[in-house]
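Every protein chain except one is present and positioned as in the full complex.
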Amino acid sequence: MSPWEALALLLLLATGVLVVTLRNAIHAALALILNFLVLAGVYVGLDARFLGFIQVIVYAGAIVVLFLFVIMLLFAAQGEVGFDPLVRSKPLAALLALGVALALFSGLWGLNLAFAKDLQGGLPQALGPLLYGDWLFVLLAVGFLLMAATVVAVALVQPTRPLDALRPEERKEEKEVVR
Amino acid sequence: MLLLTILLPLLGFALLGLFGKRLKEPLPGVLASALVLASFLLGVGLLAQGGARFQAEWLPGIPFSLLLDNLSGFMLMIVTGVGFLIHVYAIGYMHGDPGNSRFFAYFNLFIAMMLTLVLADSYPVMFIGWEGVGLASFLLIGFWYKNAQYADSARKAFIVNRIGDLGFMLGMAILWALYGTLSITELKDALEGPLKNPSLLALAGLLLFLGAVGKSAQVPLMVWLPDAMAGPTPVSALIHAATMVTAGVYLVARSSFLYANLPDVSYAIAVIGLLTAAYGALSAFGQNDIKKIVAYSTISQLGYMFLAAGVGAYWVALFHVFTHAFFKALLFLASGSVIHALGGEQDVRKMGGLWKHLPYTRWHGLIGALALGGLPLLSGFWSKDAILTATLAYPFGGLGFYLGALLVAVLTAMYAMRWFVLVFLGEERGHHHPHEAPAVMLWPNHLLALGSLLAGYLALPHPLPNVLEPFLKPALAEVEAHHLSLGTEWGLIALSGAVALLGLWLGYTFFQRKAFPAWYLTFEAWSRESFYADRVYNALLVNPLKALAEALLFGDMGLLGGYAGLGGLVRSLGQGVARLQAGYLRVYALLFVLGVLLVLGVMRW
């Protein structure tokens, strides 16, 4: 294991710890970006260059930025404030997380793998035939899923739901009942 | 077609119950009245065609059978005819009440159920109507259910009626056990020959009569009727005077083939009837609520009917049902008009002097009171006289009954005049500005007053034409009445007329006095509490039953303690498990991860 590798992995773990412990949500999201950038580097080092760039573009560039947008939109930066009804859950959560790690370790333990496959650098030229060959239907299904998710996201954040707009008087009654 | 007479008001009930709130006043009342009128016309048309039958398979051995013969047709005409008039009156009386459409829905339900009761050709079908009118009565007594006392009155009526209903059911059970059928027509044929088991049959007859006692508020189950006056006045007029309470008389008349064979039971019926007549008449003296006076007079008059039915003069009982329906409905509706005129005042001590304020209602009240008191030539006179004569002419009667009934007739005339004098004569004791009722309330009263004047001429004494007796005879059991000589009969008529006049005069003069003698005040105090019937029942029945129930409840708790403990164990277990469902997402996530670990651990093992 080269020192770079070791450094990258340590960075991964360190930023991961930051993600789950930082109190400010924006800081946590930034730590996540850092984590993803390091991860992209690790991917490149693991002969997965295309994936590495996708990681930077999609995850670090799009998804986490989206997170940041929402955090700012909802003024949710100070998320971990207020009364905590489950004070003693943290040690338990740590214990369980440790258990998960041990379970995964026990799965990995004794695994003998030959890391010698020629991956052609993980370039698009190598991935393309696979994506449009054996994995074509999976690709199409995922594309469909993305479209559906887009529609759902639009429907969810619409200012007024179509049903309410149709029958405003019933909505009024409903509110009174709730009260 | 016959079923339609029942279905029409039932349709009204359904429509008004479902959509009544969207109808604007007076649409619900008009719709309800029109349906009752349609039912009346249909019934009369069918009767003119010579009756009708309807039968549908229902329970094994108990078909849903209806029969329109002269007897049920006669009752149908009373129920729908008087019912229609009272419906129309209620349009005016219930004007502006927030429950207007609900009221008419219940009213139509009542008519439908009463018609089921009347038209039934088997006891279970009659029982449906029997319970149905009880329900409608309950709903209408408690119509202003926000008043807890009224709601209690409704419950009281229902519970007291249940005692009678139990008798009805047991009577049916015995008849079923004896004859294997509950169809009235079939039972009639079965009873033609010699009786199978006379004592058991007598028990059945007695139990059926117990049902009638409950429904018709006879001694000892009379306590509910005065309280039933909590309902709106049209309800009192229709249900608790003209129709439902006479259902007991109708039951006895319908089962006349049974009672004609049971002299002992008939004797008991007559005794109860006379007792009730006397009790009601005596209690009416002390009442101060305008409606309660009339209510006690209803009890008394119902007693008369049972007296007639008991001595075997079934058609006379129905004759009195008929005239009574007119003059009692009139009295109630006139009371309603008075209450309406005084803005809800019901206490006769705060009335008086209304003669000059109510130019129409005063005549209604006068005619009603005189008909009730039996002034010669009015309807009440003819029917009451027929009863008096019947006690001597019919085989189960006797001189004792005659004298008792004659005495009650004097009392009746007196308290009828007391009612009239207190309400309409004397000086004004209230501080109201009376106003006459609107036309929609006056016209039904005009017609009822006409009926009170003329209804008696349907059945005049012996040499004069009698339309009613031959009309009803085919549907009733033959009871041989020995004919009194013409002289005796007309002598009796003259006697009862003189007695009625005496009573009316006594009442008229006595109750205009300023001060009453001491003995009367004592009597009035007793009478006001209706001779403490309620208190006696409370002391003898209600409270011991309550104590017993509580003792039993205590025993039950001990007995069930073991089970309760078991249940508590499961319950606390459930509560413990339910605590896991705290509603906190993180707890669920924790448990979820724990589960994953457990599964993984098991798989690795």
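Just a few scattered comments:
Lettered A and B in written order, each chain numbered from 1.
Heads up, the rule we're going with is that a contact is a pair of C-beta atoms (placed from the backbone, for glycine too) under 8 Å apart; a residue touches a chain by one contact, two chains touch by 3 or more.
What we mean here is this: contacts and distances are computed from a predicted model.
Choosing from "NADH-quinone oxidoreductase subunit K", "Carbon monoxide-induced hydrogenase", "Sugar ABC transporter permease" or "Electron transfer flavoprotein subunit beta", the protein name stored in UniProt for the chain missing from the display reads "NADH-quinone oxidoreductase subunit K". Considering the complete assembly, chain B touches the hidden chain via residues 578, 581-586, 589-590, 593. Considering the complete assembly, chain A touches the hidden chain via residues 1, 5-6, 9, 12-13, 16-17, 19-20, 25, 28-29, 32, 35-36, 39, 42-43, 46-48, 50-51, 54-55, 58-59, 62-64, 66-67, 70-71, 73-74, 76, 79-80, 82, 84-86, 89-90, 92-94, 96-98, 100-101, 104-105, 108, 111, 113-117, 119-120, 122, 126-127, 130-131, 135, 138-139, 142-143, 145-146, 148-150, 152-157.
Methods note: only the chains that are shown with their structure count from here on.
Once the centre of each chain is set as its mean CA position, chain A and chain B turn out to be 78 Å apart.
Within the complex formed with chain B, the residues of chain A that make contact are 85-86, 89, 92-93, 96-97, 99-100, 103, 106-107. Chain contact summary for the complex, chain B toward chain A: residues 584, 586-587, 590, 593-594, 596-597, 600-601, 604.
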